[in-house]
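One protein chain is absent from this view; the other protein chains keep their places.
Now for chain A:
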Amino acid sequence: MWRRLFATAPAFRAQKAPCRSFKSSRRSDKDVFEEVEDQFRAFRKKAVKAMPGSDWSPFELTPGLPPERADVVIIGGGVVGWSIAYWIKRKERTRGALRVVVVEKDPTYSQASTVLSCGGIRQQFSLKENILLSLESADFLRNINKHLWVTNEDPVDLQFNHSGYLFLASEKSAHVMEENYSTQRYAGAKVVLLSPSQLKERFPWMNTEGVALASLGLENEGWFDPWSLLNAFRRKALSMGVYQCFGEVTGFRYSTQIAEVAEGDFVDFRRIKCVNVRMPNSLEYQPVECPVVVNAAGANSGKIAAMLGIGLGPEESVSGIPFPVEPRKRFVYVVHCPDGPGLDTPFLIDYSGVYLRREGLGGNYIAGMSPEETEEPDISNLDVDHEFFQEKVWHHLAHRIPAFEKLKVSSAWAGFYDYNTFDQNGILGLHPLVANMYFATGFSGHGLQQSPAVGRAIAELILDRGYKTIDLSAFGIKRIIKKKPILERNIV
C-alpha cells in the first residue's frame, strides 16, 4: 500500500527521477523470490478463473451480459427490487458472500411505476401489517443516510415534506374511520381525529360540507421524491457489489415434479434452474443459473408468474388459480392555481376518492382519482385522458376547495399500478407450486412507501427462512389459494 502511495504522490516521483540516472536498471535491488511469487500468484489467479464455477470464458462476450451463475436473481429493478438487493447484501455475513443480480427491463425507467408515483407515505391504514410496514419504512427514511450513504458521495436528500395525510370521511364512513383510528393509535402511528369545525379552523380554505370526520397524520407522513429513493438504493446496492443487468426475462428453465394433493388431484411442482435474460434490442439471451428468484416485477409480475404455468392448469385445481396482479393505468394531473392553499396543504384524500397534494412552493398541485372498476382505461400505452379530469376530478376538487374553481392543468402523466385484483394488498413470500420463487408484488399503490420494510422482510425470508422484524405471514400467497382476502377498510 505505501509503495503505491509513494508512487502516486507527485512529490516522491520528483525525488526519484534524478536517482535513476545513476543506475542502468533497478533489477539488482529486486528480490528474485518476490518475482517468482508474483508469477505463482498470477498463475493461481488464472487457474481459479478457468475452474468450473467461474464466469471465465475463452470467447469474446457481449458487454452487459449478466453473470452465468448467481445466488439470487431479482426480476424488476424498481424500488422494491433494489431494496431487496440492498437488504440481502446488508444481511450477508461476509463481504461478497452472495452474488445478487438485479434484472431491469427499461434502463431509462420511463414506464416504471416507482418514478411515476406521487411519492406519498402514510400510516393511515386499517390493517396492522400495513401500518407496521409503513412505520418501519418511515424509520428507514428518517435514518436514510445511515443506511444508504456511500462514502465520498453526497448525502441522500429525499426532499421529504412532513405535511401529513388528511382523510375526510362522510356520514356513512365515519365509524370506519374511528375504528381505523384506534387500530392506528394502537400500532404506534401518530394520528388525530378532527371534527368539521376543527377542520374549518385548521384549514380555512376548505369547504367542510358533507364531512363528518377527518383524520390527520401528525408524524412520519408526507411525501418525498421517489427518484431519489430509487437512486439511493441503487447506488448503495451497486457499491455493495450487486450486479445490475438491463434485459428482459423471457422464460425459465425448470424441473417439474408431479405430486398428488389431498383432494386426489395431481399438480405440477416446479423448481427454477435458470432464468433466461434477453439482451435489449437483440435476440441474444443469457441463461442465469440460480437457486433463488425474486419476482419484484411490479405491474408485470403476473406475466412472469404465467411463464411458470401459474394459473394455466385446470380450473378447479391449485394450479388453475391465476396470479392476481395486473397493470392498471392511473392518471396524475399537475394543476396550477395561484390562489390555492399554501404551505399547510396536507396530502388530502376526499371521501369521493379524489386526492390532492402540493408540489413545490409555486402554487402547483398534483391531483388525481382512481376510476370506477367498470371504466378502467386501456393499458396498452401511457396516454393521458384529459377528459377524465374535466368530467370526474375537477368538480369534486372544486367542491372541496373553492379556490380550485379557477385552475389550469399544466401537465399530466400516467403510470401503472401493480394492482392486486384479489384484495389490493401486497403479496409476499413463496408460491406453493414453485419451490424457489419469492414474490414481492401487488402493492396496488403502496409499493414505494413500503419498499424499505418489504425489502428487509424478503431478505429475512430468503436468508433467515422466516420473518424476524414484522410478521407478514398474513400477506402470503396462501390467502389467494384459500380464497380468503384480507381487505383494507377504506373510507372512500
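Here, contacts are C-beta pairs under 8 Å (C-beta built on N, C-alpha and C of every residue); 3 or more make two chains touch, one makes a residue touch a chain; residues count from 1.
Quick note on the criterion: contacts and distances are computed from a predicted model.
Enquirer: Out of "Distal membrane-arm assembly complex protein 2", "Small ribosomal subunit protein uS19m", "Superoxide dismutase" or "Secreted frizzled-related protein 1", what name does the UniProt record list for the absent chain?
Expert: Listed in its UniProt record, the absent chain's protein name reads "Distal membrane-arm assembly complex protein 2".
Enquirer: Decide which residue listed in A:Gly164, A:Gly313 or A:Gly429 touches the omitted chain of the complex.
Expert: A:Gly164
Enquirer: Who touches the missing chain here, A:Asn180, A:Asn220, A:Ser319 or A:Gln424?
Expert: A:Asn220
Enquirer: For the chain not shown, which residue from A:Thr151, A:Thr256, A:Ser282 or A:Ser380 touches it across the whole complex?
Expert: Only one listed residue reaches the unshown chain, and that is A:Thr151.
Enquirer: Could you please point out the chain A residues that touch the chain left off the display?
Expert: Residues of chain A in touch with the missing chain: 1, 4-5, 8, 142, 146, 151-152, 154, 159-164, 190, 202, 218-220, 222, 338-339, 342-344, 361-363.
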